[in-house]
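Just passing along the structure, written as structure tokens.
All protein chains of the complex are present and in place, except for one that has been dropped.
The block that comes next holds chain A.
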Amino acid sequence: MCLNFVSLFPSNSDIFMPSITIMAKLNLKINGEVKEVDVDPSTPVLWVLRDHLNLVGTKYGCGIAQCGACTVHLDGTATRSCMLTVSMVGNSEITTIEGLSENGDHPVQKAWLDVDVPQCGYCQAGQIMTAAALLDKNPNPSDEEIEMAMNGNICRCGTYLRIKKAVKIASENS
């Protein structure tokens, strides 16, 4: 891939503006458990996780699906939770970094520790969730496929090379 002299930003198909403003009780399937929340249905899943369910591993970075810090799995697909309203979730299963593995031993998490990827660490939960979803669908991605999949996740500290290395190790070990 190239240094993009023309600005390139990842497009995201789940961008839409919330419009409903009434409170509602909703049952969400999160990390294998059903959680009842009483929120405005236009609330993004990110803030339901962080403010209502104490699951703060999923991070707020931009609020407009541009940085990937808030990535969760929606039925196994990497999804930006900052623009996914809770009303859109329905019966889908949400997995967060806290639910990725029982003991922090998912192959991606293990590879992240092997390579010692993080600097500040803030974006890493999002990076790991994106990487885990990629490997689930494509267990042996090429360098280019890794770059494409990981391109929506910004790491301000610049740990990209270690991220790529860790994804490859996880691919070999899973």
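Heads up, the rule we're going with is that a contact is a pair of C-beta atoms (placed from the backbone, for glycine too) under 8 Å apart; a residue touches a chain by one contact, two chains touch by 3 or more; residues count from 1.
Rule of thumb we're sticking to: contacts and distances are computed from a predicted model.
Student: Between "Molybdopterin-dependent oxidoreductase", "ABC-2 type transport system permease protein", "Carbon-monoxide dehydrogenase medium subunit" or "Rieske 2Fe-2S domain-containing protein", which matches the UniProt record of the unshown chain?
Tutor: Checked against "Molybdopterin-dependent oxidoreductase", "ABC-2 type transport system permease protein", "Carbon-monoxide dehydrogenase medium subunit" or "Rieske 2Fe-2S domain-containing protein": the hidden chain maps to "Molybdopterin-dependent oxidoreductase".
Student: Of A:79, A:109 or A:171, which one is in contact with the hidden chain?
Tutor: A:109
Student: Since one chain isn't shown, list which residues of chain A touch it in the complete complex.
Tutor: Chain A touches the chain not shown through residues 1-7, 9, 21, 23, 40, 43-44, 47, 50-52, 54-64, 66-67, 69, 96-98, 103-104, 109, 112-113, 116, 118-125, 128, 146-148, 150-164.
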